[in-house]
Structures are given as structure tokens and as C-alpha cells.
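Every protein chain of the complex appears in place save one, which is left out.
Read from first to last, the chains carry the letters A and B; within each, the first residue is number 1.
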Amino acid sequence: MNIAVLAKQVPDLVEGLEIDASGKALDPDSLRYILSETDDHALEEALLIKERVGGRVEVFSLEVGEVREALYAALAKGADRAVLAQTEGEVRLDNHTLARIFADLLGRGSYDLVLTGVRAIDDLDGSLGGLLAGYLGLPYVGLVRKVEIASDSATAIVEKEYPGSYAAELEVRLPAVLGIQAAEQPPRYVPVSRLRQVMKTAKVEVQDASLPEVLPVAVERLSQPEEGAGAAMLSGNPEEIARQIVDLLSERRLVG
Amino acid sequence: MSQDVLVVAEHFRGRLNDVTFELLGKGREIAQALGGKLAVALLGHEVRSMASELGAAHLVYVADRAELREFIPDRYGAVVQIALKEAAPRLVLLGSTSMGLDLLSLLSARGGLPCLDNCTRLDARDGRVMVTSQIYGGKIFAEVVLPDQTTLVAVVPGTFAREAGQIAGAPEVRELALPTLLPEARTTFRKLIEPPPGDVDITKAPILVAVGRGIQNGENVPQAQELAELLGGAVCGSRPAIDQGWLPKTRQVGKSGMTVRPKLYLALGISGAPEHVEGMKQSEMIVAVNTDPKAPVFGVAHYGVVADALDLIPLLTEEVRRRALEKAG
Partner (left out) sequence: MVPTAAKLGPVPGWTILWLVFLVAVGLFAWRVAFLVRLLMLGRAEDRFDQIRERFKRLLVYVFGQRRLLDELLVGIPHVLIFYGFLVFLLATSGMLLQGLFPGLRLPTIEQNRYLAPVVDIFAVLVLAGLAVSSFRRFVIRPAGLQLTADATLVNLLIAALMVTYLLAEAFRVVALPAEGAAWVPVGGWLAGSLVSSALLRAGALTFYQLFWWMHVLIVLFFLAYLPNSKHLHLLAAPFSVFFSRLEPPGRLEPARADGGLGAERLEEFTWRQLLSAFACAECGRCERACPSNQCGEPCSPRELVHNLKEQLLRYGPALLSKARATADGGEPALIGGLISPAELWTCTTCLSCAEHCPVMNEHLSIMVDLRRRLVERGEVDTRLEEALRNLARYGNSFGQSERKRAVWAQSLDFKPKDARKEPVEWLWYLGEYACYHPALQGFTRSLARILHAAEVDFGILYEGERNSGNDARRVGEEGLFELLREKNVATLQKARFNNLFTTDPHVYNTLRNEYPELNHGRHPVYHYTELLADLLARGRLRVAQELPYRVTYHDPCYLGRYNGVYDAPRAVLKALGVQLKEMPRSRQNSFCCGGGGGRVWMEEIGEVHARPSESRVREAASLDGVQVLVVACPKDYVMFADALKTTGLESRLAVKDLTELVAEAVGLVPQAAASAPAQPRAA
């Protein structure tokens, strides 16, 4: 079972975001990158599948931010291979571009299953997994929370989430692409000592990929919501605030 | 390409989802501004009767087949593509939902059509369509002018008013010309997994006390429970609270959980990520408590407090009790 995991680096919200002078993009100097949370789950699900049915897990990413550390962490967790795509010129990070780049890279090997996070915080133009599946002509299911490989190793049985805590159990014939919402267990922890050991011995492969001719949807303007815009902010010490809130409720007869 | 707007209808367990009506309402407005018509693509099995609810539209493309009974991304995608060829719309609207997002991505890639997700604002003027999408956990708004070609847009549920799409009308119903044998789908539906039976249906509670990461650990849930009971309501939570095991899944509010519209939604220690806000923004009154003044939840709340929810909960409980005694005494 050859599994490919597509991992994306996204801006770390902890560090805050700043819009650059042009107003159309984020200021790259203000950004620090972190592995997209759902991609971390996709990796975890891939590793769980590998533990159950055997096979290989290969992680693909793009040279952005602290991606190497994320790839080493993936290797330390049990991935077999880590590949960084390198392109000439400025890389746009929209999902259509990424999907084309990854489609190119994946085509150089053969994979039964491609897992990636179903949505990242910087997604503007659709889900990476869905786009990739479209380009590769592979079946796709998004918002997956569980993947089980059937005994014939030719199909996967997945659970797709719906609102109201409903889910659909679907059978997908491999090879296929799945958009992971959550792994069956939280992403495992890698002790720092093991990570550092892996960093000394393992290698991250760098592969050239051509920059696709994809015209992304052009952003006119980025803006940030005003602080507290919308809400009427209450102030005072906690006791006063509690009183104000209960006053509000009382006015609307929500409180006796 | 026409100046029409095509809405892809979404239904679940025999009922049209609210987002469909939200899209119809807005779609009609956009279509009028563009000088085109509003069409709907309705896929499913034995769904023709739903067409009568789609009065806001001028035209309903129906694809009624046994194979379309359940939502299968690739199969639905293939059929919608046929509808797109026939309708050649200017704008395709989908809900940014479990079904909609799959379709958005597949259609964009297969059809070579540009697409946009997380739409929270949509306008048309002088032949141009402007979309605002929210990204980065709701912290950034991106304004985009759509290119002059068929474009797919997925809209965040609850953004537009559902009532605008629930107008009476008699749309033309047209059968989509489908091949006798639909292309083989490599995905099949096995069964529907129901949510575990829960104690409380939070969609029916008049008051909801919602807890998020800000309450720090599960031991603080009983306090919130106490407050909720005093107010005659129930406790619910955002996804992190459920993932941590503080509350069962039936109490989850948000994209993957329930959508609620209580009279009061008290958001305690909830940051207001779009996935959560989607499920509660239609509440009549939202009071949000968070230690971060920049928390996105304050953008959707009616009243906000920058404070530690853990400090406030016992004070609120006490104050509510005091009022009740006062009234009785």
C-alpha cells in the first residue's frame, strides 16, 4: 500500500498576520509558517493505515517556511520518504498551482492512496485534494474522518462527515484521493531527541517541478475586521459585567 | 456563456438544506443584476417534488436517477458538469459544505473553471461580480472580482437570508439530458451513520451556554452546566471542546455539528472560528466572552466582554440566582 501525503505550510496565526503595502497579499516578513492542521491529521491517518496493513508513506511538500522541520518530524513519526518540490521563480501558493505541482510529482511514482487535509486556513480556491483528484482523474471524497483498507487492498472504506454529527460510509476503489478532516486519533507526539536524531541521519529529497500555467483568481484587496467590530463591548470589573449581562437578559425576559 | 446564475441544490435525508434557499435568494438578486436568469441543478432520486420549493428560480434542471440517490462526489460532479454545459452560467453557487466543497474542487479541476470558497459577501454591479471570502480563521477578508467566465463560488452557510429564497413561484422544470448509463463511479454508498442518541437536542434549547477552549479543562463544564440549568437552557461546545472529550458529539455546534438558533447564545472562551460561527450566527442574541480582544467571535456577537470566562461563570450564576430570589421574594 503506497500512500502519499500532501502537506502544506500555512501562516501561523499565533504570530499574527499583516497585510503588505500593496494590500493584495500578506506581508511575508510578518509570517511564520506551520504545518496545516488537517494535513497533520492526514499524515497521522496515513501512518495508522501503514501500521495496520503495511506499506509506505511518502510526504510531499513545497519549500516554504519551516517545512523541513515538518518533514523531518514526519519521518521521525514513521514516514518512509519526504519530498520537497522546488520550482523556479516565485511560487504562488494557491491550491490550483499546488495541485498541478503535486500531480506532476505524484505521476513520477505510483500510489494507491493520496491523503491531504481537506481544508487549510489559507484556502481560497477550493480543496487541494479535490483539485488534485480532478486533475488526476481519480475518485475523491472530502471531509473524511476514518479510513479502513478492505482486505482485498483494492478498496478503502471511508466515513464522510455531514452536519448534525451524521456521516456516510462510502466504499472507494483505489487509487483514490481523500480529503481528511480528522484522523482517528490525534497526531502522535515526536520526542525532540528522536527528531534531532532523524535530522542528523535522514534526508529530505528535493525534486524539481515546473511551475504550471495556472491563472489564479486575482485578489483585489485584503482587509482585516475591526477590533470588536460588531459587538457592543461591556466594561467594568467582573461583578459589574455579570450584572450588566443579567440586565440585558432580564430586558429580554430571558431571565426570571 | 449566459449571464445566468446556477445554484446547485443540496438536500439531505429527503429535505432541501437551508443553504439552498440562502443561495437561491442571493442568486436571484445577482441574476437580476446581471440581467440573467436563476437556474437550479437538482440531483437525486425521487426529488422532482422538491422542485416546487424552488420557486425563486426560473429554471430547474432535474437529474432524477436511482444512482443519484446518495451523494457521491464523482458521480454528482459528472452530472453537474452536464448541467454546466447546458446552462453555461456566469456564476455557479454552491454551499461551502461537505457536499459543496467536494463538488467545487472537482468541477473546477475537471472543467478548468476558476473557483472561490468561503464566500461571505457577494455583489454584482455593471456586469462585474465581486466576492468577499474570509480566510485565516476569519481574520482576513479577501475581495475578489470574478473573471469574465463561468466561475464557481462556494458560500458559507448562514451568510444570506434563507427567507429570500423561499418565495413561491413556478419554475420551468427541465430534465437534464443524461446518458442512459452514467459513467461508472468508483465510489459507492454503503450506509448512513446516525449520530449517537443524545440526552439533549441543543437545536431545541432556547438558551445555550457554549464552551470552548477558553474554559481550559473538562472540570469546568459542570459550572457552565449549572449556569445553563439556571437559565433553563443547555450546554453546548465548539469542536475543540468536543475533541477534548469535555462534551459528547451531540453537543457540538458548528460546521460538522449542529446549527442552532437559540434566543441567547452565550459563547464562553470561544474564539469564533468560521466553522463554529457558521453554526450559531443566526442566534437572536449572542454574548461572547473571551480574553483576546481580537477574537473573531466579537465580529458576530451582539455583546462582547474581554475577560476570563472562568471568572465570569460563577459570577453570572450568582447574579442570576440573586435576581430569581429577588423576584420571588
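One rule holds in what follows: a residue touches a chain if its C-beta (ideal position, glycine included) is under 8 Å from a C-beta of that chain, and two chains touch if they have at least 3 such contacts.
What you see is a predicted model, and the numbers here were worked out from it, not measured in a lab.
Enquirer: So which of A:R92, A:R173 or A:R188 would be touching the chain we can't see?
Expert: A:R188
Enquirer: Which positions on chain B touch the chain that was left off?
Expert: Within chain B, the residues touching the omitted chain are 217-219, 244, 291, 308, 314.
Enquirer: Tell me which stretches of chain A touch the chain missing from the display.
Expert: Those residues of chain A that touch the unshown chain are 14-16, 34, 186, 188-197.
In this section, only the chains that are shown with their structure count from here on.
Enquirer: List the centre-to-centre spacing of chain A and chain B in whole Å, with centres computed as mean CA coordinates.
Expert: One centre to the other, that is 21 Å.
Enquirer: Touching chain B in the complex: which residues of chain A?
Expert: 11, 13, 17, 19, 26, 96, 99, 118-119, 121-135, 139-143, 157, 159-173, 176, 179, 181-182, 186, 215-225, 227-234, 238-239, 241-243, 245-246, 248-250, 252, 254-256
Enquirer: Which residues, counting only chain B, touch chain A once they are in their complex?
Expert: Per the stated touch rule, the residues are 12-13, 70-74, 97-98, 101-102, 104-110, 114-118, 130, 133, 135-147, 151-152, 154, 185-196, 206-207, 231, 243, 249-250, 252, 255-259, 263-264, 285, 287-288, 293-294, 296, 298-307, 311-312, 315-316, 318-320, 323-324, 327.
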